[in-house]
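Left out: one protein chain. Kept in place: all the others.
Right, subunit A next:
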Amino acid sequence: MNARVGTPAGAAAPAGRVVVVGHGPAGHRLVQRLLALGHRGPVTVLTRGARAAHPSDAVDLRAGVRAVRIDRVRRLVHASDGSAHRYDTLVLATGARPAAGAPAAAPPAGPVAVVGGGEEAVRTALALRAAHRDVTLVHREPQLLGGHLDPAAAELLGRAVAGAGIRLRPGRTALQHAGGRLALDDGESLPATAVLRREPPVPETALARAAGLAVGRGIAVDARLLTSDPRIHALGACTGPGRDGWAQADALARLLTGTAPGPVPERPLLRLSAAGVDLLAVGTPGDGDLEVLLRDPARGRYARLGLRDGRIASAVVLGLPRAIAAVTQLYDRDLPVPADRLALLLGTPAALPGGAEPGPDTVLCHCAGVTRGAVAEAWHAGACDVPALAAATRATTGCGGCGPDLRALCASLARASAAGPARPRELADQPA
């Protein structure tokens, strides 16, 4: 509600004439959300790609048109077709090379070699394998996802990837691809009708750099996705590796339409989920962090959490799908980690203080509110089978789900009764 007066492009400021450069996932999502949130000004999108479907005629989508220069003084974007586009708000969504996260066009039939050991390479290999392709992953480093994983996790990931049916060639360099075969530096010749090289994407910053905007690993932006020019925002892969362009687009659309204050702080994460391989890696371990470790190599399960002030500073989780989802939410929202860490990692309910053994006060039938004690009492009063117990206590008359429990209790009462006279009333009489 507190509109920030005086800041350019503040929450309440109208975005006016918006020009978006780039129509990858981030640019597309931004335009979609601007329209959904009621942005009224004109929106122009310049994209060098072919025309993509867009759910509105309200957008001037210039397909096959490249932005070549930004005139920050006149607030104009000059394009490859000679056109110039005036903006009140310019958004750079120029992406990265090769396109981050872009689905690979399906390679021709036959065995495929994927070259690279980073996130993109592993993701591509898993996606192909999930589509039942024959895949070999060739990477120079001895382990996958170097820098993201500790050696123990990396080894388990290698096993999981191999277990998914992907051939691994660690520590190898691909030399030459010819005649349906790929030659490696150790002399091996792999069958491969296609070779996909998946290097880490490089943020596309040339346009921004030429316009004199600050550029670091990508186009430099602040928490409100503003570049060093207060009229120009940037988002997505062009702002650096690991950025969540989708979340940025949602936040920027809210900002530009004045529907909510600035973006939430971003928390990059590495997530792989395909072909039975489930991996999460977030944050960087720090000195003094409290470490929580679970290793279950036999079943390919691994978790290493680094906790700072009871919150997740870093995590590597493999093969524990529920823990991955839970840790992601705790990390994203910087929430305290539950005290029962094992329950968190195994995805089970937290243990309660005390615990509960079934006793006479334990409810057997919730629909009718019948305790085990009440059943035992009715049994001793002569209701010795399920229909008679149902008539006497109403147990099983609601959803019917407690039928098996009632039969079991009935049988155990009968056994106890047969065993001797001292035991039968035990259930009914003993306090919890």
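Please note the rule applied: a residue touches a chain if its C-beta (ideal position, glycine included) is under 8 Å from a C-beta of that chain, and two chains touch if they have at least 3 such contacts; residues count from 1.
We take it that contacts and distances are computed from a predicted model.
Remark: of the listed names "ABC-2 type transport system ATP-binding protein", "Cytochrome c1", "Molybdopterin oxidoreductase family protein" or "TRAP transporter large permease", the one matching the undisplayed chain in UniProt is "Molybdopterin oxidoreductase family protein".
When the full complex is taken into account, the listed residue touching the unshown chain is A:A36, out of A:A36, A:V68, A:A164 or A:A416.
Listed residues A:V68, A:A368 or A:A392: the one in touch with the omitted chain is A:A368.
When the omitted chain is restored, the residue from A:R311, A:R394 or A:R407 that touches it is A:R394.
The residue touching the chain not shown here, chosen from A:R17, A:R48, A:R140 or A:R322, is A:R322.
By the touch criterion stated above, the residues of subunit A touching the omitted chain are 25, 29, 32, 36, 53, 55, 246, 269, 271, 273, 278, 321-322, 324-326, 328-329, 332-333, 335-336, 338-340, 343, 347, 349-353, 366-369, 394, 397-401.
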